[in-house]
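Heads up, the thing below is written out as structure tokens.
Only one protein chain is missing; all other protein chains are in place.
For reference, chains read A, B and C in written order, and residue numbers begin at 1 within each chain.
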Amino acid sequence: MAKMTMVQALNLALRQEMEKDDRVIALGEDVGLDGGVFRVTDGLIDQFGDQRVLDTPLAESAIAGMSIGMAVYGLKPVCEIQFSGFSYQNFHQIENHAARLRWRSRGRYHVPMVLRTPYGGGVRALEHHSESREAYWAHTPGLKMVIPSGPRNARALLVSAIRDPDPVIFYEPKALYRAFREEVPEAEETLPIGEPQRVKEGQDLTLIAYGAMMRPTLEAAQQLKDKDGMAAEVIDLLTISPLDEEILVQSAKKTGRVVVVHEAPRSFGPGAEVVSRLMEKAFYYLEAPIERVTGYDIVIPLFSREKAYLPGTERILRAARKVLAH
Amino acid sequence: MAKMTMVQALNLALRQEMEKDDRVIALGEDVGLDGGVFRVTDGLIDQFGDQRVLDTPLAESAIAGMSIGMAVYGLKPVCEIQFSGFSYQNFHQIENHAARLRWRSRGRYHVPMVLRTPYGGGVRALEHHSESREAYWAHTPGLKMVIPSGPRNARALLVSAIRDPDPVIFYEPKALYRAFREEVPEAEETLPIGEPQRVKEGQDLTLIAYGAMMRPTLEAAQQLKDKDGMAAEVIDLLTISPLDEEILVQSAKKTGRVVVVHEAPRSFGPGAEVVSRLMEKAFYYLEAPIERVTGYDIVIPLFSREKAYLPGTERILRAARKVLAH
Amino acid sequence: MPRKNITISDKIEYLSILDENGQLDKKLEPDIPEDVLLQLHRAMLLGRKFDERLLNLQRQGRIGTFPPIKGQEAAQLGTIAHLRPSDWMVPAFRETAAELWRGRSLESIIIYNNGFNEGIDIPEDRNDMPISVPVGSQIIHAVGLGWSAKYRKKDDVAMTFFGDGATSQGDFHEGLNFAAVFQVPVIFVCQNNHWAISIPLSKQTRSKTLAQKALAYGMPGIQVDGNDILAVYAAAQEAVERARSGGGPTLIECVTYRLMMHTTADDPKRYRTDEEVEQWSKRDPLIRFEKYLLDKGLLSEEKRNRVESEVLDKIQAAIDRAEKQMEALGDPIEMFDHAYAEMPSHLNEQKAEFAHEHELSKADEEGKHG
Partner (left out) sequence: MPRKNITISDKIEYLSILDENGQLDKKLEPDIPEDVLLQLHRAMLLGRKFDERLLNLQRQGRIGTFPPIKGQEAAQLGTIAHLRPSDWMVPAFRETAAELWRGRSLESIIIYNNGFNEGIDIPEDRNDMPISVPVGSQIIHAVGLGWSAKYRKKDDVAMTFFGDGATSQGDFHEGLNFAAVFQVPVIFVCQNNHWAISIPLSKQTRSKTLAQKALAYGMPGIQVDGNDILAVYAAAQEAVERARSGGGPTLIECVTYRLMMHTTADDPKRYRTDEEVEQWSKRDPLIRFEKYLLDKGLLSEEKRNRVESEVLDKIQAAIDRAEKQMEALGDPIEMFDHAYAEMPSHLNEQKAEFAHEHELSKADEEGKHG
């Protein structure tokens, strides 16, 4: 096992899948010689050549649309959209086609493509480089929406996404690209798509988060234990959609107190669906209203103020104490 | 007062605003000579000429982007996207710019544009002509998202939208374009954006809906009264975003029982935000879990099956009886 | 002020072989096997008659809205005739004649136009995409399909169809640029029928031709008389051969005309004159081709009539089969099919919920009527 950053782990997933399966093709802006602006595809073009790793012209709709065509004709394209803030340029290709071709062709065709894109704040980037709008994709029938939270699950989920027969939108928390290292086994490892994980057991309350928000959430759980003697159960969604609420419901029934955390804007955001599922399936067990700790309903500010925008340990702690106080 | 269909009422709103204010410009595909494929702009080009009513080439991103430029330089463009299923072609223009220019320019510029587009099922149309994806826009900071439910409020809301200093996405329930007529006063009438309306008083439960779902919802309320002797309070959101929950909260506190209805897919849909706001502000008053009666998380089927997909009076009734049974 | 002129190698040409009076330019006449000529004629007639029949089915309320193709048969058949089964057809929504040529059944089209997903049926032995409604969006798929064919060392090509209006879409631009950069085996067939619903070509673009848009991509482009099946056939043959032999993509503009309404929901009288339509009726591709076949002695009046009545019978039989089949179709629960390879749990729940609701409402119904 080697200690890897998320960038290295994602690179490992791509390299190994490309070695195993010559139908796997990486494409996008600057993914070749440059190895991607975050280096996730570093070295792939040297190993696999420019027929497996395509530097494309600057056009997101064509990157997604070409991937759809490739996928329909037996390939497994993994396209990179340089920043999720530019994935709206191809939103119509994904909504109109990637998400529908299996249905439209009544199973004759399907679209086993992965759209990888870095999302979220925390790296002092320019405008459009820090958004979290996973809800757009999560609300779109026919898609799967996956967000890892560390090097090891990033690698395992990307492998699963590449092998998935349906289109997967794979959001990479750029704040975690190099934030920390984890042991990542050289040997193949996958994680099922559509299964949130309980990453910490507890009975006093439930903290639900994903992606870059897992770290402040786990930190908050630690402080709750240390300072308040409260045992928080922490759940990492990993797959935003299709959302499997089973372990969320179990946990809510057990603790009766829930906080959901995301950096996306609050209104009509992913947290609202989590709240609704728990309302529908754990209502009678809830001791207090579920708290949402989220980004605000504004454009994420330029980087000098982004820290104030992003949920941090303190905000999560306060929300947790609030639900515990009820 | 004349009895008008929604199409005629919308046409009246446009005509009167264009008469009052020569900064109001209508543009889009087929809005000129053809009067729009649903005739909402019928006759405008004859009255105002082709400098006020622009037939554009077939390109949604340019229609939205040109509107942004017009709006920044002192005009009030009202662009039509022929069907909301084709508004994703311009999603990036709206998210990247229309929703942000006031913020980006720190108030130096703003974007007083209206994007009108028919949405929803019920007219036996082709694929992509029946979607309801208002949540995409509602989740986007900087936008307003409005959906009328009848000729009179459609006219009043469109006038308000045209006068609004910020970008408004105006979804028109095409199923109601000609479904019924209402008295619409010739004299100017507006409705505030951001204010849901209580359209029916009641104390036993609360039904929350909007757009084309208002009719089956009101029908369900009627049957609850007639068959079950239950008085449903019915709320029409009218503005999806910014969502003002005040009267929703009041009503939920009064009745303790709530059903929210929309034809959009359920997961990560508008109903989830309504549920979450009530969870946050009326939790201790709720007698039963809030029910969501919605479209399913699939692509809306071609028209032979769309009736089965769309929420109808019976489904709403059953959900209402379920929350009443608790 | 004087400047250096830049010479652009690719030139744009116009090809016409059989003019609107049926005059043949002998030296340009492509040699098409007689049986193929007759197949093409039968296919044109089938496309024409089926279109007429669909229109009255729609007027009788027996099918929903559909887009007629009348006048565009030559543009569709002269191009599609060059594809092999393993090639890809990537249609828009107004290519009925081409779809039938590829083997799509008449009844499937009727069923589709009645709002049944079951109406999408792609012949098992054909690599064809289902129709694509969002204008221009399918153009890019052809690039990916062609790239895949090339990558897998197959000499298959992809042929995609779109209209004059589609050339204004960003996806047209991005697709053709990608195609040229990656030199994929794709033929871009633009059916310039002069109208995008109510928008005439003159309001769609200021460029003199649509073919010249190929110059922006360093791609060969050609404009052909789209109502002259010989010209269309010749131009498409060249483009398909080029693509198959690794020569890259081509843009073909077929100049034709939409003789009918945009769809049955449209009223062309609002935006165009009868005179214009009449002018174009004179250039009818079917009449022109039949004159050619008669002159060649390949067709006779009564042979033509025989073909026509065979075609009509075939259509009637298909309508009967379709209406029979549709009685068995429409169980609403099937709307949950084909959402994902594996149904996610929340969808299973929604499906169960629907099944339950559905039972109840059927019960209510019977209650009412019983």
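Just so we're on the same page, a residue touches a chain if its C-beta (ideal position, glycine included) is under 8 Å from a C-beta of that chain, and two chains touch if they have at least 3 such contacts.
Keep in mind it's a predicted model, so treat the numbers as computed, not measured.
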Identify the visible chains that the left-out chain touches across the whole complex.
A, B, C
Sole residue of A:Glu29, A:Glu134 or A:Glu273 that reaches the chain not shown, by the stated touch rule:
A:Glu29
One chain is left out of this view; which of C:Phe50, C:Phe66, C:Tyr151 or C:Phe172 touches it in the full complex?
C:Phe172
Using the touch definition up top, pick the residue from B:Leu205, B:Leu243 or B:Leu310 that touches the left-out chain.
B:Leu243
Against the chain that's been left off, what residues of chain B make contact? List them.
25, 51, 54, 56-57, 59, 61-62, 65-75, 77, 92-93, 96-97, 101-110, 141-142, 144, 164-166, 194, 242-246
Chain not shown, touching residues in chain A
29-30, 32-35, 37, 55-59, 61-62, 85-86, 89, 124-129, 266-267, 296-299, 301-309, 314-315, 318
Which residue numbers on chain C touch the omitted chain?
1-6, 8-9, 11-16, 27-28, 168-174, 177, 180-181, 203-209, 211-213, 215-219, 222-223, 234, 238
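What we mean here is this: only the chains that are shown with their structure count from here on.
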Need the most distant chain from chain B, centre defined as the mean of C-alpha atoms.
C
Centre-of-Cα separation between chain C and chain A, whole angstrom:
40
Would you mind pulling out the distance in Å between where the CA atoms of chain B average out and where those of chain C do?
35
For chain A, jot down the residues that touch at least 2 other chains.
92, 96, 103-104, 141-142, 242-243
Touching at least two other chains at once: which residues of chain C meet that condition?
117, 134, 170, 339, 346-347
